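Okay, handing you the structure first.
Complex shown without one protein chain; remaining protein chains in place.
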Amino acid sequence: MRSTFLSTLLDVAKHNDKIFLLCGDLGYSVLEPFAAAFPQRFLNVGIAEQNMIAVASGLAKEGYNVFVYSLGNFPTLRCLEQIRYDVCYHNLSVKVVAVGGGYSYGPLGTSHHTTEDFGVLRTLPRMRVAAPGDPHETAAITRYYGSLAGPGYLRLNKTGEFCVHPQSLEPVGPTTYCLKKGKTTAVLANGSMLQDVFQDPRFELNQWALFSVPFVKPMDLDWLVGLAQEFEELISLEEHQLSCGFGSALAEGLMDLYSQGKISRVPRLKRVAIPDVFVEHSGSQAYLKATVGLKL
Amino acid sequence: MNSPLKPWGKQIDARSLRRTILQMAWAGGSVHLGSSFSLVELVAVLYQHFIRLNWADRNDDARDILALSKGHGVMALYACFREFGWLNDADIQGYFSPKNHLKGLSSAHVPGIEVSGGSLGHGITVSTGMALASKLKGSDRRVFALLGDGEMNEGSVWESLLFAAHHQLNRLFVIVDSNRFQAMGESSLILNMGSLKQKFEAFGFEVIEVDGHNVADLQNAFERLVTSTDPRPKALVAHTIKGKGVSFMENNNDWHYLRLTEETYQAALGELSP
Partner (left out) sequence: MSSENLAREVRELCLRLCHKHRASHIGGAYSVADILAVLYQDILEFHPEDAGWEGRDRLFYSKGHACTALYAVLEKKGFFQNLLEEFSVDGTYFTSHVNHHIPGVELSTGSLGHALGVACGTALAGKTLGKSWKSFAILSDGELDEGSNWEAFLFAPQQKLTNLCAVIDYNKIQSFGRIAEVLDLEPLADKLRAFRWQCLEVDGHDHQALRQALGDFKTGKTPGPLALVCHTIKGKGVSFMENQLAWHYKSPNDAQLEQGLKELAAHA
């Protein structure tokens, strides 16, 4: 995903001289092609995330659309207040890109587990929050962000993800993808969980529908209305804490629709997410996901 | 009074530590070799002569603290722990593998590790709080905070230094492993720290610069700092070489990330043989 992100951004930047890329001294062996192609529009600001967001804001004020690349919690939680005030409040074109979503840097320990990002960023007005499920979604969202004025957040997994979609996707912005039709139960996968669902034998055995839902925010409420009408049960999967994440956003959306009379019944919603714990031992992404029960 | 607190005392051989580090990185297929190699002499000298622990009770409240703020250098500490018998060969071999408690970055859940690292600019701030607590208690406890020079990019580090100087935390020893590289390359090209000594002095520290691989110089420098009666907090800027000890890793920043192959492992092992 990270290489797809970079190659897409490179292509976007070829046609848009307002694309700027900042990094916080992370992205070794990933970002170099961009730095080589656009030395005037690339900068490693050092290991200083608060300043990185502030500098991005200053560049954005002068017309750039600034992508800020670092790892997991560093361009997000560590400089959250700068994102809130400098970027979102001023509605500046800064796109925060975090590699290492969820447990993709599992063995590096808890500092590198990115499992609360949706929650903190989702509450910020104007912020979009996305975690693509495969390289095609990564490319589509990167292109969308490349043309979008205002803030955005892109959570990448790491590397080695296979393509779930058969071909490249239009950069239409927040949308959902129906990957398999089914009845009674719909599986809603966000980010890297899409990869897992595809490899889960239980999924093959059941007549479940499958949707990929890369955007945690904004949530497509019309789509939710359709789901509520069609399915009895929804299963959401995310590599994030149970509170304030993707499943939470679905639950909130369904409740709001119900209270507004836009749906007459609320389907059962089973939320697969991290049960409010830190994982404190070493382990690969797959191992850690299994440890906390992230499976269908 | 016969205090149970004393340094390890016995010789800690830097070459042997490097061998352990190499074995861990090989067994675990892990990165950050260069960063661990640059601080080997530093931790060897500290444990041998200056960090006073109760060897019968690792949790003795009066013990000195070594806070590894550059958590990605943690293999150097594990290598010391093996010397102390705190870790055995199975632990070393299991490094970085699922379920193992030895992760790639320092975690305070491992006995002997005082603060969790992995996110830079954290260990130093926690150390400052510990040093303040010691001072308020009138304790003689030494708090050593070990940072990388790249880590000095983080604003939180400078918040800590302002604080330590203001509160005259003279039992705080800030040690910088200055290997002049950070994750993506040479520091001078990314965020040049200029003279760290000048910065520490301007921030109100008593500071010594030293060759971070010269064991005798390191011992002298630490001796001067721990016996100093100057009320200022202390800093030691150790000029080091990233990847020190293995010729093809020295000053080659690829070894921040490269994993060993059979060939490079054997070659490095050859250079580090007793």
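Order as written gives the chain letters A and B; numbering starts at 1 within each chain.
One rule holds in what follows: contacts are C-beta pairs under 8 Å (C-beta built on N, C-alpha and C of every residue); 3 or more make two chains touch, one makes a residue touch a chain.
What you see is a predicted model; the values in this text were computed from it and never measured.
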| item | value |
| --- | --- |
| Touching the absent chain when the full complex is considered, from B:Lys199, B:His213 or B:Lys244 | B:Lys199 |
| Residue of A:Tyr85, A:Trp223 or A:Tyr258 touching the missing chain in the full complex | A:Tyr85 |
| Residue ranges of subunit A at the interface with the undisplayed chain | 40-41, 43, 45-46, 48, 50-51, 53-64, 81-82, 85-86, 89-90 |
| Residues belonging to subunit B that touch the chain removed from view | 121, 153-159, 162-163, 165-166, 190-195, 198-199, 201-204 |
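The rule is simple: only the chains that are shown with their structure count from here on.
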| item | value |
| --- | --- |
| Subunit A and subunit B: spacing of chain centres that average the CA atoms, whole Å | 35 |
| Complex interface listing, subunit B residues touching subunit A | 28, 30, 71, 96-107, 109, 116-121, 150-151, 153-155, 182-185, 190-191, 256-257 |
| Touch list for subunit A against partner subunit B, complex | 23, 25-29, 44-51, 73-74, 78, 107-112, 280-284, 287 |
